[in-house]
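Left out: one protein chain. Kept in place: all the others.
This part shows subunit A:
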(Lines give C-alpha, C1' and ligand atoms only; values in the text may rest on other atoms or scores of the structure.)
Protein backbone atom coordinates (compact mmCIF):
# COMPACT_ATOMS: atom_id res chain seq x y z
CA UNK A 1 0.00 0.00 0.00
CA UNK A 2 2.79 2.37 0.76
CA UNK A 3 3.84 2.67 -2.86
CA UNK A 4 0.32 3.79 -3.77
CA UNK A 5 0.46 6.40 -1.09
CA UNK A 6 3.72 7.53 -2.55
CA UNK A 7 2.28 7.71 -6.07
CA UNK A 8 -0.72 9.69 -4.91
CA UNK A 9 1.55 11.98 -2.93
CA UNK A 10 3.60 12.49 -6.05
CA UNK A 11 0.54 13.33 -8.04
CA UNK A 12 -0.62 15.76 -5.46
CA UNK A 13 2.74 17.42 -5.58
CA UNK A 14 2.69 17.65 -9.35
CA UNK A 15 -0.79 19.13 -9.59
CA UNK A 16 0.05 22.37 -7.91
CA UNK A 17 -3.05 24.28 -8.92
CA UNK A 18 -5.39 21.34 -8.74
CA UNK A 19 -8.26 21.28 -6.33
CA UNK A 20 -7.44 19.94 -2.94
CA UNK A 21 -9.65 17.17 -1.75
CA UNK A 22 -11.78 18.37 1.06
CA UNK A 23 -11.04 21.45 3.12
CA UNK A 24 -7.38 22.24 3.60
CA UNK A 25 -6.06 21.39 7.04
CA UNK A 26 -5.73 24.21 9.50
CA UNK A 27 -1.95 24.28 9.46
CA UNK A 28 -2.03 24.66 5.72
CA UNK A 29 -4.37 27.59 5.88
CA UNK A 30 -2.19 29.25 8.45
CA UNK A 31 0.88 28.63 6.34
CA UNK A 32 -0.79 30.10 3.32
CA UNK A 33 -1.90 33.12 5.24
CA UNK A 34 1.60 33.77 6.48
CA UNK A 35 3.04 33.17 3.01
CA UNK A 36 0.65 35.63 1.43
CA UNK A 37 1.68 38.15 4.01
CA UNK A 38 5.34 37.74 3.24
CA UNK A 39 4.98 37.74 -0.54
CA UNK A 40 3.95 41.37 -0.47
CA UNK A 41 7.01 42.34 1.47
CA UNK A 42 9.44 40.68 -0.91
CA UNK A 43 8.70 42.88 -3.87
CA UNK A 44 11.73 45.11 -3.84
CA UNK A 45 14.79 43.64 -5.45
CA UNK A 46 17.16 44.33 -2.61
CA UNK A 47 15.18 42.75 0.15
CA UNK A 48 14.74 39.56 -1.82
CA UNK A 49 18.26 38.50 -1.12
CA UNK A 50 18.54 39.26 2.55
CA UNK A 51 16.84 37.38 5.36
CA UNK A 52 13.49 37.08 3.71
CA UNK A 53 12.87 34.11 5.87
CA UNK A 54 12.15 36.41 8.72
CA UNK A 55 9.69 38.54 6.85
CA UNK A 56 6.90 36.51 8.37
CA UNK A 57 7.92 37.81 11.75
CA UNK A 58 6.16 40.92 12.81
CA UNK A 59 7.93 44.19 12.64
CA UNK A 60 10.00 44.75 15.77
CA UNK A 61 8.12 47.93 16.59
CA UNK A 62 5.19 45.86 17.69
CA UNK A 63 7.12 43.97 20.29
CA UNK A 64 6.12 45.11 23.72
CA UNK A 65 8.94 46.33 25.84
CA UNK A 66 11.70 45.72 23.30
CA UNK A 67 14.09 48.56 23.74
CA UNK A 68 15.59 49.59 20.49
CA UNK A 69 16.96 53.04 20.04
CA UNK A 70 15.26 55.44 17.74
CA UNK A 71 11.86 54.04 18.57
CA UNK A 72 11.03 56.08 21.59
CA UNK A 73 7.41 56.40 20.58
CA UNK A 74 5.54 53.22 21.10
CA UNK A 75 2.02 52.70 19.92
CA UNK A 76 -0.45 52.82 22.76
CA UNK A 77 -2.04 49.61 21.63
CA UNK A 78 0.81 47.47 22.88
CA UNK A 79 1.55 48.48 26.43
CA UNK A 80 4.40 46.83 28.21
CA UNK A 81 2.85 44.32 30.52
CA UNK A 82 5.89 42.32 31.41
CA UNK A 83 7.97 43.88 34.13
CA UNK A 84 11.44 44.55 32.88
CA UNK A 85 10.50 44.42 29.23
CA UNK A 86 9.71 41.67 26.79
CA UNK A 87 11.57 38.46 26.52
CA UNK A 88 11.25 37.59 22.88
CA UNK A 89 14.29 37.50 20.70
CA UNK A 90 13.72 39.09 17.36
CA UNK A 91 16.59 39.43 14.93
CA UNK A 92 17.12 43.01 13.89
CA UNK A 93 19.36 44.92 11.63
CA UNK A 94 20.52 47.42 14.19
CA UNK A 95 23.99 45.94 14.03
CA UNK A 96 24.24 46.26 10.28
CA UNK A 97 24.93 49.52 8.59
CA UNK A 98 22.65 49.46 5.60
CA UNK A 99 23.25 52.94 4.24
CA UNK A 100 26.98 52.41 4.09
CA UNK A 101 26.46 48.91 2.78
CA UNK A 102 24.23 50.12 -0.01
CA UNK A 103 26.82 52.65 -1.04
CA UNK A 104 29.61 50.08 -0.97
CA UNK A 105 27.63 47.53 -2.90
CA UNK A 106 26.91 49.99 -5.66
CA UNK A 107 30.50 51.20 -5.71
CA UNK A 108 32.09 47.75 -5.67
CA UNK A 109 30.00 46.17 -8.32
CA UNK A 110 30.42 49.26 -10.49
CA UNK A 111 29.11 48.94 -14.01
CA UNK A 112 27.55 45.60 -13.31
CA UNK A 113 25.11 47.03 -10.85
CA UNK A 114 24.34 49.91 -13.18
CA UNK A 115 23.41 47.46 -15.81
CA UNK A 116 21.32 45.58 -13.36
CA UNK A 117 19.59 48.69 -12.20
CA UNK A 118 18.74 49.51 -15.79
CA UNK A 119 17.25 46.14 -16.28
CA UNK A 120 15.35 46.41 -13.07
CA UNK A 121 13.85 49.75 -14.01
CA UNK A 122 12.91 48.72 -17.52
CA UNK A 123 11.21 45.62 -16.38
CA UNK A 124 9.58 47.23 -13.43
CA UNK A 125 6.17 46.83 -14.99
CA UNK A 126 6.70 43.12 -15.17
CA UNK A 127 7.45 42.08 -11.65
CA UNK A 128 7.86 38.45 -12.57
CA UNK A 129 10.72 39.16 -14.89
CA UNK A 130 12.58 41.34 -12.44
CA UNK A 131 12.25 38.68 -9.81
CA UNK A 132 13.86 36.17 -12.12
CA UNK A 133 16.74 38.51 -12.74
CA UNK A 134 17.08 39.24 -9.10
CA UNK A 135 17.38 35.59 -8.32
CA UNK A 136 20.04 35.19 -10.98
CA UNK A 137 22.19 37.75 -9.26
CA UNK A 138 21.03 36.69 -5.84
CA UNK A 139 24.05 34.62 -4.98
CA UNK A 140 26.75 37.18 -5.57
CA UNK A 141 24.61 40.03 -4.32
CA UNK A 142 23.88 38.24 -1.10
CA UNK A 143 27.55 37.63 -0.57
CA UNK A 144 28.42 41.25 -1.19
CA UNK A 145 25.71 42.55 1.02
CA UNK A 146 26.51 40.27 3.88
CA UNK A 147 30.15 41.22 3.74
CA UNK A 148 29.54 44.86 3.42
CA UNK A 149 26.59 45.17 5.76
CA UNK A 150 28.72 44.36 8.73
CA UNK A 151 31.21 47.13 8.17
CA UNK A 152 31.07 48.89 11.50
CA UNK A 153 29.94 52.46 11.38
CA UNK A 154 32.90 53.61 13.41
CA UNK A 155 35.40 51.86 11.18
CA UNK A 156 37.11 55.12 10.40
CA UNK A 157 39.52 55.52 13.25
CA UNK A 158 39.84 53.05 16.06
CA UNK A 159 41.89 49.94 16.35
CA UNK A 160 40.93 46.38 17.02
CA UNK A 161 43.23 44.75 19.50
CA UNK A 162 43.51 41.24 20.75
CA UNK A 163 45.69 39.37 23.18
CA UNK A 164 48.51 37.29 21.70
CA UNK A 165 48.17 34.16 23.82
CA UNK A 166 44.91 32.79 22.62
CA UNK A 167 42.50 30.68 24.56
CA UNK A 168 42.83 26.96 23.84
CA UNK A 169 40.47 25.17 21.53
CA UNK A 170 38.18 22.57 22.98
CA UNK A 171 39.68 19.08 23.16
CA UNK A 172 39.28 17.05 19.97
CA UNK A 173 37.13 14.47 21.68
CA UNK A 174 34.61 17.10 22.69
CA UNK A 175 31.19 17.09 21.13
CA UNK A 176 28.75 19.83 21.82
CA UNK A 177 26.37 18.70 24.56
CA UNK A 178 23.68 20.83 22.98
CA UNK A 179 23.55 18.42 20.09
CA UNK A 180 20.73 16.59 21.83
CA UNK A 181 18.64 19.71 21.60
CA UNK A 182 18.99 20.01 17.87
CA UNK A 183 19.16 16.48 16.55
CA UNK A 184 16.02 14.57 15.76
CA UNK A 185 17.62 11.20 16.19
CA UNK A 186 18.08 11.10 19.91
CA UNK A 187 18.43 7.52 20.96
CA UNK A 188 15.40 6.35 22.83
CA UNK A 189 16.88 4.00 25.34
CA UNK A 190 14.30 2.70 27.68
CA UNK A 191 14.78 -0.03 30.14
CA UNK A 192 11.96 -2.50 29.94
CA UNK A 193 10.11 -1.90 33.17
CA UNK A 194 8.60 -4.38 35.51
CA UNK A 195 5.15 -3.72 34.17
CA UNK A 196 3.48 -3.28 30.81
CA UNK A 197 2.92 0.31 29.77
CA UNK A 198 0.94 0.93 26.60
CA UNK A 199 3.05 3.34 24.56
CA UNK A 200 0.33 4.50 22.19
CA UNK A 201 -2.47 6.82 23.10
CA UNK A 202 -5.80 5.30 23.92
CA UNK A 203 -7.77 8.12 22.42
CA UNK A 204 -7.08 11.29 20.47
CA UNK A 205 -9.27 14.37 20.65
CA UNK A 206 -9.03 17.28 18.27
CA UNK A 207 -8.23 20.57 19.96
CA UNK A 208 -8.31 23.29 17.33
CA UNK A 209 -6.74 26.64 18.20
CA UNK A 210 -5.06 25.35 21.34
CA UNK A 211 -2.71 28.21 22.14
CA UNK A 212 0.91 27.18 21.78
CA UNK A 213 2.25 29.24 24.66
CA UNK A 214 4.71 27.78 27.13
CA UNK A 215 3.57 30.19 29.84
CA UNK A 216 -0.11 29.22 29.96
CA UNK A 217 -1.88 26.35 31.69
CA UNK A 218 -4.86 25.60 29.52
CA UNK A 219 -6.19 22.25 30.68
CA UNK A 220 -7.32 20.59 33.89
CA UNK A 221 -9.19 17.44 34.86
CA UNK A 222 -11.70 17.67 37.69
CA UNK A 223 -12.57 15.24 40.42
CA UNK A 224 -15.95 14.83 38.72
CA UNK A 225 -14.21 13.48 35.62
CA UNK A 226 -14.62 16.58 33.51
CA UNK A 227 -11.76 17.96 31.43
CA UNK A 228 -11.74 21.72 31.00
CA UNK A 229 -9.71 22.97 28.09
CA UNK A 230 -9.27 26.42 26.57
CA UNK A 231 -9.20 26.55 22.79
CA UNK A 232 -8.54 29.99 21.38
CA UNK A 233 -10.95 32.36 23.11
CA UNK A 234 -13.37 29.61 24.24
CA UNK A 235 -13.42 27.29 27.21
CA UNK A 236 -14.88 23.84 26.69
CA UNK A 237 -15.84 21.08 29.08
CA UNK A 238 -15.43 17.48 28.00
CA UNK A 239 -17.13 14.91 30.13
CA UNK A 240 -14.70 12.00 30.17
CA UNK A 241 -17.35 9.52 31.25
CA UNK A 242 -20.04 10.32 28.71
CA UNK A 243 -17.99 12.10 26.05
CA UNK A 244 -20.31 15.12 26.05
CA UNK A 245 -18.83 18.44 25.03
CA UNK A 246 -20.14 21.69 26.36
CA UNK A 247 -18.98 25.22 25.73
CA UNK A 248 -18.58 27.01 29.01
CA UNK A 249 -17.79 30.50 27.81
CA UNK A 250 -16.33 32.51 25.02
CA UNK A 251 -14.16 35.52 25.65
CA UNK A 252 -14.52 38.71 23.71
CA UNK A 253 -12.37 39.39 20.71
CA UNK A 254 -8.69 39.48 21.64
CA UNK A 255 -9.12 38.06 25.14
CA UNK A 256 -8.51 34.47 26.09
CA UNK A 257 -8.20 32.18 29.07
CA UNK A 258 -4.64 31.95 30.33
CA UNK A 259 -5.14 29.26 32.92
CA UNK A 260 -7.77 26.81 34.12
CA UNK A 261 -7.96 25.07 37.45
CA UNK A 262 -10.64 22.95 39.08
CA UNK A 263 -11.39 23.12 42.76
CA UNK A 264 -10.39 19.88 44.52
CA UNK A 265 -13.95 18.67 44.85
CA UNK A 266 -17.01 19.93 43.07
CA UNK A 267 -17.87 21.79 39.94
CA UNK A 268 -16.14 25.10 40.46
CA UNK A 269 -13.65 26.07 37.79
CA UNK A 270 -11.29 29.00 38.16
CA UNK A 271 -10.29 30.73 34.93
CA UNK A 272 -7.46 33.21 34.81
CA UNK A 273 -7.89 35.42 31.79
CA UNK A 274 -5.72 37.63 29.64
CA UNK A 275 -6.93 40.81 31.30
CA UNK A 276 -5.59 39.74 34.68
CA UNK A 277 -8.86 38.72 36.37
CA UNK A 278 -9.68 35.36 37.91
CA UNK A 279 -13.20 34.16 37.16
CA UNK A 280 -15.04 31.49 39.11
CA UNK A 281 -17.55 29.39 37.20
CA UNK A 282 -20.11 26.92 38.45
CA UNK A 283 -19.95 24.35 35.69
CA UNK A 284 -23.05 22.42 36.71
CA UNK A 285 -25.12 25.53 36.03
CA UNK A 286 -22.79 27.06 33.41
CA UNK A 287 -22.87 30.27 35.36
CA UNK A 288 -20.19 32.72 36.32
CA UNK A 289 -20.13 33.20 40.07
CA UNK A 290 -17.66 36.01 40.52
CA UNK A 291 -14.75 37.88 39.00
CA UNK A 292 -11.73 38.64 41.13
CA UNK A 293 -9.29 41.18 39.80
CA UNK A 294 -5.94 42.21 41.17
CA UNK A 295 -3.37 41.52 38.49
CA UNK A 296 -2.14 44.02 35.95
CA UNK A 297 -1.31 41.36 33.36
CA UNK A 298 -2.60 38.02 32.21
CA UNK A 299 -3.00 35.18 34.69
CA UNK A 300 -1.06 32.17 33.44
CA UNK A 301 -1.23 29.86 36.45
CA UNK A 302 -3.74 28.96 39.16
CA UNK A 303 -3.74 26.64 42.15
CA UNK A 304 -6.49 25.78 44.61
CA UNK A 305 -6.19 25.15 48.32
CA UNK A 306 -9.73 24.53 49.61
CA UNK A 307 -11.33 28.01 49.70
CA UNK A 308 -8.14 29.68 48.58
CA UNK A 309 -7.21 30.15 44.95
CA UNK A 310 -3.72 31.37 44.20
CA UNK A 311 -3.05 33.03 40.89
CA UNK A 312 0.26 33.74 39.22
CA UNK A 313 0.48 36.44 36.61
CA UNK A 314 2.66 37.88 33.93
CA UNK A 315 3.27 40.87 36.20
CA UNK A 316 5.34 38.56 38.39
CA UNK A 317 3.05 38.54 41.41
CA UNK A 318 1.10 35.75 43.03
CA UNK A 319 -2.19 36.69 44.69
CA UNK A 320 -4.12 34.57 47.16
CA UNK A 321 -7.86 35.00 46.76
CA UNK A 322 -10.30 33.92 49.45
CA UNK A 323 -13.28 32.97 47.33
CA UNK A 324 -15.70 33.17 50.26
CA UNK A 325 -15.20 36.72 51.33
CA UNK A 326 -16.05 40.00 49.71
CA UNK A 327 -12.50 41.28 50.12
CA UNK A 328 -11.08 38.37 48.23
CA UNK A 329 -7.47 39.52 48.04
CA UNK A 330 -5.63 38.13 51.05
CA UNK A 331 -2.07 38.76 50.09
CA UNK A 332 0.20 39.40 47.14
CA UNK A 333 3.59 37.76 46.82
CA UNK A 334 6.33 39.50 44.89
CA UNK A 335 8.88 36.76 44.58
CA UNK A 336 9.29 36.74 40.83
CA UNK A 337 10.45 39.45 38.50
CA UNK A 338 8.90 37.88 35.44
CA UNK A 339 5.87 35.87 34.40
CA UNK A 340 4.78 33.17 36.84
CA UNK A 341 4.03 30.12 34.72
CA UNK A 342 4.00 27.26 37.22
CA UNK A 343 2.01 27.14 40.47
CA UNK A 344 1.23 24.11 42.64
CA UNK A 345 0.10 23.57 46.21
CA UNK A 346 1.74 20.59 47.87
CA UNK A 347 -0.30 17.45 48.40
CA UNK A 348 -0.62 18.23 52.12
CA UNK A 349 -1.40 21.90 51.25
CA UNK A 350 1.33 23.24 53.51
CA UNK A 351 3.56 24.64 50.78
CA UNK A 352 3.04 26.51 47.55
CA UNK A 353 5.61 26.12 44.80
CA UNK A 354 5.89 28.71 42.06
CA UNK A 355 8.04 28.73 38.95
CA UNK A 356 8.72 31.70 36.76
CA UNK A 357 10.25 32.94 33.57
CA UNK A 358 13.05 34.37 35.72
CA UNK A 359 14.31 30.77 36.10
CA UNK A 360 13.41 30.74 39.80
CA UNK A 361 11.49 28.18 41.79
CA UNK A 362 10.06 29.67 44.97
CA UNK A 363 8.55 27.68 47.79
CA UNK A 364 6.15 29.48 50.12
CA UNK A 365 5.02 28.00 53.39
CA UNK A 366 1.49 28.28 54.72
CA UNK A 367 1.08 31.28 56.98
CA UNK A 368 0.74 30.61 60.69
CA UNK A 369 -2.82 31.91 60.54
CA UNK A 370 -3.61 29.18 58.04
CA UNK A 371 -4.73 31.65 55.41
CA UNK A 372 -2.43 32.42 52.51
CA UNK A 373 1.30 32.10 52.80
CA UNK A 374 4.10 34.01 54.43
CA UNK A 375 5.08 37.01 52.34
CA UNK A 376 8.69 35.90 52.13
CA UNK A 377 9.57 32.81 50.18
CA UNK A 378 10.71 29.90 52.32
CA UNK A 379 13.17 28.79 49.66
CA UNK A 380 14.41 30.33 46.46
CA UNK A 381 15.93 27.81 44.08
CA UNK A 382 17.84 29.42 41.23
CA UNK A 383 19.62 26.39 39.81
CA UNK A 384 17.47 26.13 36.71
CA UNK A 385 18.90 27.80 33.62
CA UNK A 386 15.55 28.41 31.95
CA UNK A 387 11.93 29.22 32.73
CA UNK A 388 10.30 26.76 35.13
CA UNK A 389 6.80 25.73 34.25
CA UNK A 390 6.66 22.08 35.24
CA UNK A 391 6.12 21.57 38.98
CA UNK A 392 4.87 18.51 40.82
CA UNK A 393 4.68 17.45 44.46
CA UNK A 394 5.34 13.87 45.41
CA UNK A 395 2.17 12.28 46.83
CA UNK A 396 4.04 9.85 49.09
CA UNK A 397 6.79 12.24 50.25
CA UNK A 398 4.99 15.51 50.94
CA UNK A 399 8.20 17.50 51.22
CA UNK A 400 9.56 16.47 47.82
CA UNK A 401 9.09 18.84 44.93
CA UNK A 402 9.96 18.09 41.32
CA UNK A 403 10.63 20.91 38.89
CA UNK A 404 11.52 20.93 35.21
CA UNK A 405 13.21 23.65 33.18
CA UNK A 406 12.75 24.93 29.67
CA UNK A 407 14.84 24.52 26.56
CA UNK A 408 18.01 26.07 27.91
CA UNK A 409 17.90 23.84 30.99
CA UNK A 410 16.17 20.55 30.17
CA UNK A 411 16.69 19.23 33.73
CA UNK A 412 14.25 17.67 36.12
CA UNK A 413 15.31 18.57 39.64
CA UNK A 414 14.04 17.23 42.94
CA UNK A 415 14.05 19.37 46.06
CA UNK A 416 13.59 18.66 49.72
CA UNK A 417 11.60 21.64 50.93
CA UNK A 418 12.21 20.83 54.58
CA UNK A 419 15.86 21.78 54.36
CA UNK A 420 15.92 23.41 50.94
CA UNK A 421 18.38 21.00 49.41
CA UNK A 422 18.65 19.62 45.91
CA UNK A 423 18.03 15.88 46.06
CA UNK A 424 18.65 14.94 42.47
CA UNK A 425 18.96 16.44 39.02
CA UNK A 426 18.39 14.55 35.79
CA UNK A 427 19.01 15.85 32.29
CA UNK A 428 15.92 14.96 30.27
CA UNK A 429 17.51 16.15 26.99
CA UNK A 430 14.43 18.12 26.01
CA UNK A 431 12.42 21.00 27.38
CA UNK A 432 10.22 19.93 30.28
CA UNK A 433 6.69 21.28 29.92
CA UNK A 434 4.85 19.37 32.58
CA UNK A 435 5.40 16.87 35.39
CA UNK A 436 3.03 14.55 37.24
CA UNK A 437 3.55 11.91 39.90
CA UNK A 438 1.58 8.70 39.65
CA UNK A 439 -0.64 7.76 42.55
CA UNK A 440 -0.53 4.02 41.94
CA UNK A 441 3.14 3.54 41.18
CA UNK A 442 6.33 5.10 42.47
CA UNK A 443 6.66 6.74 39.11
CA UNK A 444 6.71 10.14 37.49
CA UNK A 445 5.64 11.27 34.03
CA UNK A 446 7.18 14.23 32.23
CA UNK A 447 6.04 15.99 29.06
CA UNK A 448 8.60 17.21 26.58
CA UNK A 449 9.06 19.30 23.48
CA UNK A 450 11.56 19.05 20.69
CA UNK A 451 12.91 16.63 19.43
CA UNK A 452 10.56 13.74 20.14
CA UNK A 453 7.58 15.53 21.73
CA UNK A 454 7.19 12.57 23.99
CA UNK A 455 5.90 11.79 27.44
CA UNK A 456 8.45 9.94 29.52
CA UNK A 457 7.69 7.73 32.48
CA UNK A 458 10.46 7.57 35.08
CA UNK A 459 10.89 5.37 38.08
CA UNK A 460 11.26 7.48 41.21
CA UNK A 461 13.68 7.88 42.98
CA UNK A 462 16.08 5.97 40.73
CA UNK A 463 15.00 8.00 37.69
CA UNK A 464 15.35 5.06 35.35
CA UNK A 465 13.39 5.62 32.17
CA UNK A 466 10.44 3.23 32.01
CA UNK A 467 8.80 4.20 28.76
CA UNK A 468 8.53 6.89 26.15
CA UNK A 469 5.01 7.64 25.00
CA UNK A 470 5.26 9.16 21.56
CA UNK A 471 2.55 10.39 19.26
CA UNK A 472 2.39 14.14 19.56
CA UNK A 473 3.82 15.87 16.52
CA UNK A 474 4.56 19.09 18.34
CA UNK A 475 5.58 19.86 21.90
CA UNK A 476 3.37 18.66 24.72
CA UNK A 477 2.24 21.68 26.67
CA UNK A 478 0.08 20.39 29.47
CA UNK A 479 -0.80 17.20 31.28
CA UNK A 480 -3.57 16.31 33.69
CA UNK A 481 -4.45 13.14 35.52
CA UNK A 482 -7.84 11.47 35.72
CA UNK A 483 -9.53 11.36 39.15
CA UNK A 484 -8.84 7.63 39.45
CA UNK A 485 -5.18 8.21 38.66
CA UNK A 486 -5.02 5.67 35.86
CA UNK A 487 -5.14 7.91 32.80
CA UNK A 488 -3.12 10.93 31.78
CA UNK A 489 -4.37 13.47 29.27
CA UNK A 490 -1.80 15.50 27.38
CA UNK A 491 -2.37 18.60 25.30
CA UNK A 492 0.07 19.25 22.52
CA UNK A 493 0.89 22.19 20.32
CA UNK A 494 -0.18 19.95 17.44
CA UNK A 495 -3.73 20.81 18.57
CA UNK A 496 -4.61 17.38 19.83
CA UNK A 497 -5.44 16.03 23.25
CA UNK A 498 -4.26 12.48 23.80
CA UNK A 499 -5.31 10.09 26.52
CA UNK A 500 -2.76 7.60 27.80
CA UNK A 501 -3.78 4.72 29.97
CA UNK A 502 -0.31 4.49 31.43
CA UNK A 503 -0.97 4.19 35.17
CA UNK A 504 -3.73 1.59 35.15
CA UNK A 505 -3.58 -0.40 38.38
CA UNK A 506 -2.15 -3.85 37.76
CA UNK A 507 -4.95 -6.43 38.24
CA UNK A 508 -2.41 -9.14 39.13
CA UNK A 509 -0.80 -7.00 41.80
CA UNK A 510 -4.19 -6.22 43.28
CA UNK A 511 -5.03 -9.90 43.41
CA UNK A 512 -1.68 -10.75 44.95
CA UNK A 513 -2.03 -8.22 47.75
CA UNK A 514 -5.49 -9.58 48.49
CA UNK A 515 -4.16 -13.13 48.68
CA UNK A 516 -1.29 -12.01 50.90
CA UNK A 517 -3.82 -10.55 53.29
CA UNK A 518 -5.82 -13.77 53.39
CA UNK A 519 -2.65 -15.78 53.92
CA UNK A 520 -1.65 -13.60 56.83
CA UNK A 521 -5.03 -14.22 58.38
CA UNK A 522 -4.62 -17.89 57.84
CA UNK A 523 -1.28 -18.00 59.60
CA UNK A 524 -2.70 -16.18 62.58
CA UNK A 525 -5.43 -18.73 62.69
CA UNK A 526 -2.85 -21.55 62.58
CA UNK A 527 -0.81 -19.95 65.32
CA UNK A 528 -3.81 -19.87 67.56
CA UNK A 529 -4.36 -23.59 66.97
CA UNK A 530 -0.83 -24.38 68.05
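Keep in mind that, in the parts below, a residue touches a chain if its C-beta (ideal position, glycine included) is under 8 Å from a C-beta of that chain, and two chains touch if they have at least 3 such contacts; residues count from 1.
Convention: contacts and distances are computed from a predicted model.
K.L.:
Leaving aside the chains you can see, what is the UniProt protein name of the one that's missing? Options: "phosphatidylinositol-3,5-bisphosphate 3-phosphatase", "Signal peptidase complex catalytic subunit SEC11", "Mitotic spindle assembly checkpoint protein MAD2A" or "Blast:Ras-related protein Rab-7a".
P.N.:
"Mitotic spindle assembly checkpoint protein MAD2A"
K.L.:
Taking the full complex into account, find the residue in A:164, A:242 or A:368 that is in contact with the omitted chain.
P.N.:
A:164
K.L.:
Across the whole complex, list the residues on subunit A that are touched by the chain not included here.
P.N.:
Contact residues on subunit A toward the absent chain are 51, 54, 67-68, 84-85, 87, 89-96, 142-143, 146-147, 149-152, 154-155, 157-172, 174-179, 181-182, 337, 358-359, 382-383, 385-386, 406-408.
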